[in-house]
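With one protein chain withheld, the remaining protein chains of the complex are depicted in position.
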Amino acid sequence: MGPNLLANYYETAAMLIFGIGFTALFLSRNMIKKVIGFNLMDTGMFLFLAAKGYVEGRSAPILTDGVRSATAYINPVPAGLVLTGIVVSVSVTAFLLALTVRLYLKYRTLNLDEMLQRSRRNEAES
Amino acid sequence: MASYRLFRRFANWVEGEEVYPIPEIEKNGSSVREHPITEDMARVRSSDEGVGTLLRRWMDSPQGVAAFRRVYTVTAALLCAAIVTLLLVTVSYLPRFGAPDNPANNEVPRRYIEQGLSETGAINVVAGMILDYRAFDTLGESNVLFAATVAVLILLRDDGEGKKKKRAIPELKQEPERERPDPILRASAAVVGPFALLYGVYVILNGHLSAGGGFSGGAILGAALMLLSAAFGQEKLERVFTARRCKALTFLALMCYALLKSWSFYTGANHLPSGIPLGTPGSILSGGLILPLNICVGLVVGCTMYSFYACFRSGGMRDGT
Amino acid sequence: MNIITIFLLTFLIVCAVAACLARNLLVTVIIFMGYSLVMAVVWLFLQSPDLAITEATVGAGVSSILFFLTLRRIRTIDTLADADAEREEEVS
Partner (left out) sequence: MTAVQNYPFALIMLFLASGVICFVLSGRIAKWYCLVLCGVGTVMMAMTLRYVLAAGESYVYLMGHFPSPWGNELRIGPFEALMAALFCAIALFSIMGGMEHILEDCEERKVNLYFASFCLLMSSMLALIFTNDLFTAYVFIEINTITACALVMLNYRNGGALIATTRYLIMSLLGSGLFLIAVILLYDLTGHLLMEPLGAAVETLRMTGGYLFPLTVIVGLLSVGLGIKSAIFPFHTWLPDAHANATSASSALLSGLVLKAYVILLIKLIYRVMSMESHAVSFAADMLFVFGVLAMIIGSVLAMGEQDLKRMLAYSSVAQVGYIYAGIGLGTTAGMIAAGTQIVTHAITKPMLFCAAGGFMGVSGGSRRISDLRGAAWRDPLSGVAFFVGALSMIGIPLFGGFATKLQLTLASIALPGWKAWLSIAAIVLSTVLNAIYYLKTTAALYSKDGTSPYDELRVTYRTLYRALYVIAILAFIILNIWQGIGSGTFTGIIREGLSLLG
């Protein structure tokens, strides 16, 4: 165990959220919960990234008063990556939800296991 | 005691016992749940042979399903726990939060901040970074959104049959909106809607000067359109904003984006001057390509968000004809 | 380390757990919406206004609307199916 677990409290929280989301995406059988889990996982990662860009006592990288020194602003790279990531995450969310609607139309359930059983039964019957 | 209840709840959740929002579903589902496993299926398969088939047959039998589910759940839970522990231990070794001498604060952000203004013309360094220094990522990002639109359209767009506007899938049809939309919603949408649209446009146009940019502005535009559509009915909104126009707008904006960026990539790689004026920092018409790109992204995102809404609500947008 | 950020981060974790454990899906989505808003505030604390504005519109706005629409669509499917079933019963 390294020395920085509590000093990196933002990162610790982010990893916990990531873990919660990962578990929900992996283990939950309800489609909606899975989608929520996916969103939690992604926001957890984004929180981690955003925390990585932060530097104590510096301000947001919007050059207002003509101050151009790199020591006045935080690191802009993580913010850019997170912006890209958020778009990806909302796209995937929409896709997953559309799949959920379609699956519900077909199987009348949100439970992935039940869907699997029903589709296997259909296959066996046909 | 409370922790025990929490644990029970967790265990229930893991076992897949969920309460759906509407109790009727539970009722519907229960008829199937009574004979979940498939003896007839085992019979059907018994004519087959081979090791894998035996394995499958066992896995399809009741004991097999239960055992498999238990093993799977336990393994998966352990795996998740292991990953979280691993990541937490990793975090404890990482550089300290907020320290100015972290490895990430190297020459890369230094150049973005110190020379960003003269190289990209954007006051908002983040906008300059994602639309100029690392523009390929952002181009990919808007195509992720586009790919998702295509996927959602494949799944939910209801083309109807032939020329008649009859719906092919009756269940996809929304119930007819007999009840008038909520008066509170209409009144507040009438006040908030126009301002939200205006704010979206503002955020898009000021992307290179202040926080925000094409994506957040576009999302605001999309949200405003959703609000108007929810309050005044989709038909009314789509008299102006038809499916064909939405498609054309998306197409034009994405093509514009791709062409502008191709030009900039091409000149960059071949060490040619791009020939795009950067303008005076701080004014609206500055930042080289960033402003037009922001507008393109904003349009794409706005159209996409609204078409998601239309697809989820009623199987896609209508043609205005 | 100040008290407010600790409080907000704890709130985020609690929200995440609650969203996963809530039994009613509508509650799940509402908790998720609150979670997104708090996340936006946290990002404001981290000096990233770009992210805050995006998360507020996307996470709390568009994503949540999509979730609500999905739940509503599911209910519609059910009511239509029930109506069909009733009609069939009447016929038979």
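As written, the chains take the letters A, B and C, and residue 1 is the first residue of each chain.
FYI, a contact is a pair of C-beta atoms (placed from the backbone, for glycine too) under 8 Å apart; a residue touches a chain by one contact, two chains touch by 3 or more.
Note that the coordinates shown come from a computational prediction; the quantities given were computed from them, not determined experimentally.
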By the document's own contact criterion, which visible chains does the hidden chain reach in the full complex? A, B
Can you work out which residue in B:T90, B:S118, B:S188 or B:T280 touches the chain that's missing from view? B:T90
Touch residues of chain B, complete complex, unshown partner: 48, 50-56, 83, 86-87, 89-90, 93-95, 102-108, 111-112, 119, 132-137, 139-141, 143-144, 146-148, 150-151, 153-155, 157, 159, 247-248, 250-251, 254-255, 258, 262, 264-271, 274
Touch residues of chain A, complete complex, unshown partner: 2, 18, 22, 25-26, 31, 34, 38, 41-42, 45, 48-49, 52, 77-78, 81, 84-85, 88, 91-92, 95-96, 99, 102-103, 106-107, 112, 115-116, 119, 122-123
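Methods note: only the chains that are shown with their structure count from here on.
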When I count C-beta pairs in contact, which pair ends up with more: A-B or B-C? A-B
Taking the mean of the CA coordinates per chain, how far is chain B from chain C in Å? 14
In chain C, what residues contact two or more other chains? 20, 25, 49-50, 54, 58, 62, 66, 69-71, 73-74, 77-78, 81
Shared-interface residues of chain A (touching two or more other chains) are 9-10, 16, 23, 28, 30, 33, 51, 53-54, 58, 60, 62, 78-79, 83, 86-87, 90, 94, 97, 101, 105, 108, 110
Residue numbers of chain B touching chain C in their complex, please. 6, 9-10, 13, 18-22, 24-25, 28, 124, 126-127, 170-171, 173-175, 203, 211-213, 215-216, 219-220, 222-223, 226, 305, 308-309, 312-313
Contact residues on chain C for chain B in the complex? 20-21, 23-26, 49-50, 52-54, 57-58, 61-62, 65-66, 69-71, 73-82
Using the touch definition up top, name the residues of chain B that touch chain A in the complex. 13-14, 16, 18, 20, 25, 28-29, 32-33, 36-38, 40-41, 44-45, 60, 69, 73, 76-77, 79-80, 83-84, 87-89, 91-100, 102, 104-105, 108-110, 112-114, 116-117, 123-126, 129-130, 134, 137-138, 140-142, 144-145, 147-148, 151-152, 155-156, 169, 171-172, 210-211, 213, 215, 301, 308, 311-312
